[in-house]
Each structure stands twice: as structure tokens, then as C-alpha cells.
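On to chain A.
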Amino acid sequence: METVIGKYNYWIYIALMMIGFYAMIAKRNLVKKIVGMNIFQTAIILFFISTAYKKDATIPILIKSQEVIDPAKYINPLPHVLMLTAIVVMVSTFGVALAVIMMLYKQYKTLDEDEIIEILRKKK
Partner candidate 1 sequence: METSISIKPVLAIAVSAVSAFLIAITGEKLRNLRETWSILASIFKFLIVVSMLPDILCGKVIEYCLFRITSELILHFRIDALGLFFAMTASFLWIITSFYSIGYMRGLNEHKQTRYFVYFAITLSATMGVAFSANIFTAFVFYEIITIATYPLVAHKETEEAKKNARKYLAYLLSTSVAFQLTAIVLTYCLSGNLYFSKGGNLSNDISSSLLTITFLLYIAGITKAAIMPLHSWLPAAMVAPTPVSALLHAVAVVKTGVFMILRVVFYIFGVDLLKSLNLETVLAVVASFTIVAASVIALRQDNLKLRLAYSTVSQLSYIVLGAALLSPSALKGSIFHIIAHAFGKITLFFAAGAIYVTTYKTKISELDGIGKRMPLIMASFTIGALSMIGVPPFAGFISKWYLSVGAIESDKIFVLAILAISTILNACYFMPIVYVAFMKKSKDSKYNGINEAPIFVLIPTVLTAVLTLVVFLCPHPFIKLIILIVNQTFGG
Partner candidate 2 sequence: MKFFALIIVILTGAVLIYSTLDMPDWGDPNSPASLHVSPRYIEKTIEETATPNAVTSVLADYRGYDTLGETTVIFTAAVVCILLLRRFEDDKTL
């Protein structure tokens, strides 16, 4: 029971990751793959953020600079920073992937991988 209380957040995020991962490798529709990619990355981000949390602590913005600062009162800022980066990376990857998908759509007029491969085989 202890472990469940202590670790369930990780498990939820891992479950999310795996959903995204499955979509990435199993779905045949390109957009669904991309969506899976986003789910995966978002789950990773949540995972990181959850590592930053400390019980009854607040966001790391120091109100009065005079008081002696107790780190335990403020949550860990580092994962947030890393995840800002990761979010941007995710968005950029998403943009690039969308651009590629649009090029594909312009070429093959479909977004289903199997159909595209079929078309290519016909061309041969």
C-alpha cells in the first residue's frame, strides 16, 4: 500500500507514455502517429514535473527576499526549466512532423501509410 500511495503518479504517467508509444508504432494513420508522439512527450513532461513536487510546498517564486529561505518550502525549479525546454522541443518536432505530413498528403492524397506504400508499389 505504501508503494502504491508513493508511486502511483509515476505509474499513471508511464501508462500514458505507453499509450503514446503504442500509437506511434502501431497506428497506420500518420496523424494518429503524430498524436501518439505528442502523448508520449507530454507524459514524459508530466513525469518530470511530478519529480519536482514536494509535499506542502509552493511555486519557486520568493515573495519577500528578506526572510531566511527554506528550500523545502519551495518546489524544485529545475524540472520545470527542463520541461519548458522539452515542451518547446515537442512543439517544434510537432511542427516539423506536420509539415512533412502535409508534403506527403500533397504527394499521395492520403494519410494512411498502407495506402501510400501501396501507391509506391504500383509505381514500381
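Here is the rule we go by: contacts are C-beta pairs under 8 Å (C-beta built on N, C-alpha and C of every residue); 3 or more make two chains touch, one makes a residue touch a chain; residues count from 1.
If you want to know what made the cut, all candidates are chains of the complex that A comes from, given by their letters.
Note that the coordinates shown come from a computational prediction; the quantities given were computed from them, not determined experimentally.
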- [ ] Tell me which of 1 or 2 touches chain A in this complex.
- [x] 2
- [ ] Would you mind writing out the residues of chain A in touch with candidate 2 in their complex?
- [x] 3, 5-11, 14-15, 17-18, 21-22, 25-26, 50-55, 57, 59-63, 65, 69, 71-72, 74, 76-82, 84-85, 88-89, 91-93, 95-96, 99-100, 102-103
